[in-house]
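Here the complex is missing a single protein chain, while all its other protein chains stay put.
The letters A, B and C name the chains in turn, as written, and every chain counts its residues from 1.
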Amino acid sequence: MIRTVEQYLESLRDGRVIYCLGEKVKDVTAHPILRRNVKEGAMDWVVTNDPQRRDLFVTKNETGEEVHFTWTMPKTVDDLLHRRRVHLEGCRYGGSGLHAMGADAIAAARILADKQDKKLGTHYTERMESYIKYIQRDDLGLNLAMTDVKGDRSVHPSKQIQHQDFFVRVVDRQKDGIVVRGAKYHISMTTSANEMIVMPSRNHAEADKDYAVYFATPLNAKGITLICTEPEIRSLYKEETAWDYPDCAMTGPYFGEAMVVFDDVFVPWERVFMCGEWQFTRDAAYLFSAYHRLFAATRMIISLEDLTGLAALMAEYNGLEKYSHVRDKLAWLVQLTESVKALSEAACKSPEQEPDSDIIFPNKMLINIAKSMYAENFHEATKHAQDICGGIVVDPPTYKDWANPELKPYLDKYLAGKAGVPTEHRLRAIRLLKDVTGWQHGAHEIHGEGSLAAQKMMIYTAADFERYKAGAKRTAGIPGWEKDPYFGSVPDDEPLLESKMPPVDTTYKI
Amino acid sequence: MIRTVEQYLESLRDGRVIYCLGEKVKDVTAHPILRRNVKEGAMDWVVTNDPQRRDLFVTKNETGEEVHFTWTMPKTVDDLLHRRRVHLEGCRYGGSGLHAMGADAIAAARILADKQDKKLGTHYTERMESYIKYIQRDDLGLNLAMTDVKGDRSVHPSKQIQHQDFFVRVVDRQKDGIVVRGAKYHISMTTSANEMIVMPSRNHAEADKDYAVYFATPLNAKGITLICTEPEIRSLYKEETAWDYPDCAMTGPYFGEAMVVFDDVFVPWERVFMCGEWQFTRDAAYLFSAYHRLFAATRMIISLEDLTGLAALMAEYNGLEKYSHVRDKLAWLVQLTESVKALSEAACKSPEQEPDSDIIFPNKMLINIAKSMYAENFHEATKHAQDICGGIVVDPPTYKDWANPELKPYLDKYLAGKAGVPTEHRLRAIRLLKDVTGWQHGAHEIHGEGSLAAQKMMIYTAADFERYKAGAKRTAGIPGWEKDPYFGSVPDDEPLLESKMPPVDTTYKI
Amino acid sequence: MIRTVEQYLESLRDGRVIYCLGEKVKDVTAHPILRRNVKEGAMDWVVTNDPQRRDLFVTKNETGEEVHFTWTMPKTVDDLLHRRRVHLEGCRYGGSGLHAMGADAIAAARILADKQDKKLGTHYTERMESYIKYIQRDDLGLNLAMTDVKGDRSVHPSKQIQHQDFFVRVVDRQKDGIVVRGAKYHISMTTSANEMIVMPSRNHAEADKDYAVYFATPLNAKGITLICTEPEIRSLYKEETAWDYPDCAMTGPYFGEAMVVFDDVFVPWERVFMCGEWQFTRDAAYLFSAYHRLFAATRMIISLEDLTGLAALMAEYNGLEKYSHVRDKLAWLVQLTESVKALSEAACKSPEQEPDSDIIFPNKMLINIAKSMYAENFHEATKHAQDICGGIVVDPPTYKDWANPELKPYLDKYLAGKAGVPTEHRLRAIRLLKDVTGWQHGAHEIHGEGSLAAQKMMIYTAADFERYKAGAKRTAGIPGWEKDPYFGSVPDDEPLLESKMPPVDTTYKI
Partner (left out) sequence: MIRTVEQYLESLRDGRVIYCLGEKVKDVTAHPILRRNVKEGAMDWVVTNDPQRRDLFVTKNETGEEVHFTWTMPKTVDDLLHRRRVHLEGCRYGGSGLHAMGADAIAAARILADKQDKKLGTHYTERMESYIKYIQRDDLGLNLAMTDVKGDRSVHPSKQIQHQDFFVRVVDRQKDGIVVRGAKYHISMTTSANEMIVMPSRNHAEADKDYAVYFATPLNAKGITLICTEPEIRSLYKEETAWDYPDCAMTGPYFGEAMVVFDDVFVPWERVFMCGEWQFTRDAAYLFSAYHRLFAATRMIISLEDLTGLAALMAEYNGLEKYSHVRDKLAWLVQLTESVKALSEAACKSPEQEPDSDIIFPNKMLINIAKSMYAENFHEATKHAQDICGGIVVDPPTYKDWANPELKPYLDKYLAGKAGVPTEHRLRAIRLLKDVTGWQHGAHEIHGEGSLAAQKMMIYTAADFERYKAGAKRTAGIPGWEKDPYFGSVPDDEPLLESKMPPVDTTYKI
């Protein structure tokens, strides 16, 4: 089934316990901050209901039912490339979150079920198949809870001193299901998901087997409390910030991030996909992350394309396109952007699979490199973009300044760049660059008290290159250093010494 | 004279035209956002009026009058080191801004006056002396306007297409003074200064001599409009954000940054220190920046000490202190911190001066290196600190979450780190780290979809080191590669070929 | 035709004028230094004559004749991937040079011929087809001369002051052919090639159209003088250096690099593929480099695999495998290795082609990124490998030391690493690492006077982390800094100041 947007929105009014900035939320769809994340979620139903894009996002399952493409298991390179395109286009439309990490966790769990069953004689495959059918039939939106709160990082879960709940664990095994306790942190899309997959965040040893638990749960289950993260800018929901934060304004408080508390939550057996099988926790992490890094490295393409585009735009608007050091920086940004793009595609084209399984997943090495290349270089990338933009990336005017008719003429006149570019365009580009590269502090640290380029030029100018050159000439035996005040005075004792040395003994076999 | 805090505060109610978020400001000292910057300014009078700190901040001028130390010209290494200490302690107390860039511009102008008079027979030295006495007598707070709005960066000021006001210039020379027009950007401490020094932001050629203008003006002069930058977080002035943004909450909207518009402002001749002497614009920039990079590199020490301290604290709170890669990162942070510290001190110990001048300034090379080292590495430094902190630096709970009695027990229990560390302490450290290193976006890019360390580990694990080693062994002639599926099958044709080659001709003189 | 090894060797005794270390060379195949490069060339005939490898290296042309695969034009992705595999395997066998740059220049010239003919009505296509048939029929080995000696880099070829021959140019156009003059630098495989393709090294403007010249010539043509580069180590050809320089010993004086002087050399029209068509010089560079970067990025895979393998081997031999900072470095090396591998493959999978042409070439963006990623990071890679190896990479014993029965017991005993690893194996790995990562000077700069790790540890130990932490605590509002000697004494004036400030005016619309 493919639900309508209205059906999806209605489904979120399910009594879930949710807090934002310390206040209890009555209806997420109307909440001034959280509705932005709801819109991100809802976008998935906008696209699936658009006849022109149905081919990409919707497919048919074995029984001929229309289902979202990500609820099917990838079995060919084309499936993986299709999945990558679904992520890519979904993200560009501002959605995709409810068919990303949850879908990745399901694919991983499906492979894992098979492995467990074969090795231990369990019956997880059947459960998984049935759960996937349920998701497909009801067209639910899923998210995923993996990261535990961890406590002391150097101590195993069951050895933690304050309590043993730093990792989600099974505290009771009952006839109909299990009872879980713990807390998961920075769980994306929590506000707008229907159900959540919960999985272990690390590999556990046998002593910690109660922490080896993998399950699904509706978000309104008794005992679940959702504590949302704060918004990036508290008044972003107001009209008056119009183009101030174009990126933040599109996503919810950072992708609907929340802390999820499990205060003895009951989970029926049919939604439990691992319970004590500690031997498979390592595989769980590997399999999930192989899929999920693909989503990451796809989302990051958009982030990098925007950043590279903005830097190129600012080089143009500022009249800097001809300078070779600016071109060097732009080439560097392109290199990063296109590498992540190519590596994520290469990971799909060289997939892996478990023995005896027909489900494939992206190449673990390549997909991890794609993401690592991005994360390692992102800060450097923002530095280059901020450098090209100039100091105004720290403190551009706001929409409220622009909207004031007394100030607008000043801003319009003075903040213009290259002739022919409307000042408003330049300001919008700067606002977006500020929004995606940073925060005032960081950018200020580059530009405050003079730009990076200013220091470089001062260092270049303050350098006594003639002296450096004289030294080099002397060492290389090039004339021209003799009149240098210092090097000209360094005596050449070599000849004197040579005359005191015995002659070379040439009988050695060298 | 040394004014009281009250006198200083009263002096800001002078009718200046100032806007914040598009709204006209009635009284800066009471404005919810700008008063934070006023407090930064006022702190300079708190310290000078404290008997225990008077020795550091207050000195006597030639006529025996008590004056702020920065209004005296440095003539010895000790003077420069004292100036550095005034900046350092002033910044630690949360002040110093009104005796930094303005004082730096005055020292530069004073040296410049001498140079101009000697070369051109002008009488600037007299004017400067008189202006300095006035500042000392009235104990004013000064800031400095240097950066012009610039327009197209590849075009000279008088050749800009839209208009010729992208750099501040003299539009009229009258009997009693001059009339200036233009706009300066990201001018710090504008909200809280009494007067402002205005100077050229680049070296100008003769064709642009109207842009060679250096002067002082009160901030309430007719024709000046101040457009303040937005606050980092719009509701920071509210109690409810208590420990959410400890760094931002201390400074005004980034150091009182503003755009300053000069709409045909009159400046009397006694406050004009350069007017058309384009030959000296290059010197103006060099001299000012030598002093001002010292302030920068001093303020940055505090920034780096905090950052390194926070990273060390989080390593401790998270239980990560023993890991060698964490130690590597901490050592790197220490190296950066202590280098900037040592280089800024070294710049004072190897000062420079103009011929025939007894006023000294920090070593241009060293002080620029100090600042450049900071700015080039700051983004990398934040990456390391965020890496050690963990993903929670993206989305820590807010004070409002903590203040809610229903949520606090959950947060207290689950967000604990190493045993013995109160959760509130850990959260406060994380909030400060978030505040100084970044914005959610940037930190998220490191941690989203799995930490950097997670990818590194995956790459390490996915690597077929046996195969890499086999290849290396084969090349190095070490046995052990023969059974490698690939390298074992690469044939060794060398011997076969050697037998076909003619023997070596040993008659060459090699 | 596929020649025998003997036929190939014989073909090099063709009277070419060649110098090595200032001495004229009589027979390259017997020259103590140059014969190493001859062996590199000859290896291409060893592999093509080996029945087991013929499928990879030999194909059939349109007329059913057996020819080396690289003499055919790639028209499908599989062709490009096959070409990549030919390069990869050829390099592993220590050959491939005579079917690399020359083959790349031919493919580029073939596409270019078509472009020129269509645009200008020339008849280059016919000539190219005929030249390719000749190469295929006689089974020649080709190299390529591109880089000119350049003179002053900021001056155009025809505007150079000393003379106009810094770039190869046409000095005469005759009935049967042209006469060329100039010199090309660091031309690989010169010693062992049969013919050489010569092409422009930059895009030329109309004023420089005599420099737009692209042709083929035998290396024994009248007027050509070849000046070979020096060997890496002068006595490498002697037995006594056995395992001292395993990498250098395999290749000739760096890949047969030479300076090629054209002292008015005649080239018949049938071997001229461009002569004055300056408009196409840019395309020439782009097309050639698209193919040739593929060869580069393939050869580099082997270089990186060896380097990563050696680093992993040394980590094992030294007993360092468990340390997290060593694992970090190994993961970094793997990331670089596998990225170059994946990007060069991706470049083949997303090929480009000119309009109306059926010949494809590697994706320009991706293949340049592959090579740039390698070149930008190679120095850093050697640093990491040297760091893991330890200081002995600077000064390992030589084979002559090892061969001396008085010294061997000492070396064997003392230079052992982890138990179970023969000392000789460790020494061989170190010798190879020294050979491929560097030179004594560079490695010495890392290890001399104490390793990098030693300084890091000293910095870590010398750091007063308690003081850093105290500062951070104070700023974050965490107790525990009060007893710090410094921070405990920094007063908190904030409350005092707050009491002097007017209350917040809450009427603003913020």
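Couple of notes before you dig in:
The rule is short, and it goes like this: a residue touches a chain if its C-beta (ideal position, glycine included) is under 8 Å from a C-beta of that chain, and two chains touch if they have at least 3 such contacts.
Note that this is a predicted model, so its numbers are computed, not measured.
Considering the full assembly, C:Val149 is the residue among C:Ile2, C:Val149, C:Ala205 or C:Ala221 that touches the omitted chain. Among C:Arg271, C:Lys371 or C:His425, only C:Lys371 touches the chain that is left out of the view.
Shown as candidates are B:Gln279, B:Ser339 or B:Ser357; the residue that touches the absent chain is B:Ser339.
When the missing chain is restored to the complex, the residue among C:Asp79, C:Asp165, C:Glu277 or C:Glu424 that touches it is C:Asp165.
In the full complex, chain B touches the hidden chain at residues 235, 334-335, 338-339, 342-343, 345-346, 349-350, 365-366, 369, 372-373.
Contact between chain A and the unshown chain involves residues 5-6, 9, 20-21, 23, 26-27, 29-33, 35, 38-39, 42-43, 46-47, 50, 92-94, 234-235, 237, 243, 246-247, 302, 305-306, 308-310, 312-313, 316, 323-325, 327-328, 330-332, 334-335, 337-338, 425, 428-429, 431-432, 456-457, 459-460, 463, 465, 467-473, 475-480, 490-491, 493-494, 496-498, 500-506, 508-510. Within the complete assembly, residues 19, 21-23, 101, 147, 149-155, 160-163, 165-166, 182-183, 185-186, 225, 227, 229-230, 232-235, 244, 247-248, 253-255, 257, 259, 261, 263, 286, 289, 292-293, 295-296, 300, 303, 318-320, 322, 364-365, 368-369, 371-372, 374-376, 378-380, 382-383, 390-392, 394-395, 397-398, 400-404, 406-407, 410-411, 413-419, 435-442, 444-450, 452, 454-456, 458-459, 462-463 of chain C touch the chain that is not shown.
Here, only the chains that are shown with their structure count from here on.
Spacing of chain A relative to chain C, judged by their CA centroids, is 34 angstrom.
One finds 28 Å separating the Cα centroids of chain A and chain B. Each of the following residues of chain A touches two or more other chains: 365, 369, 372.
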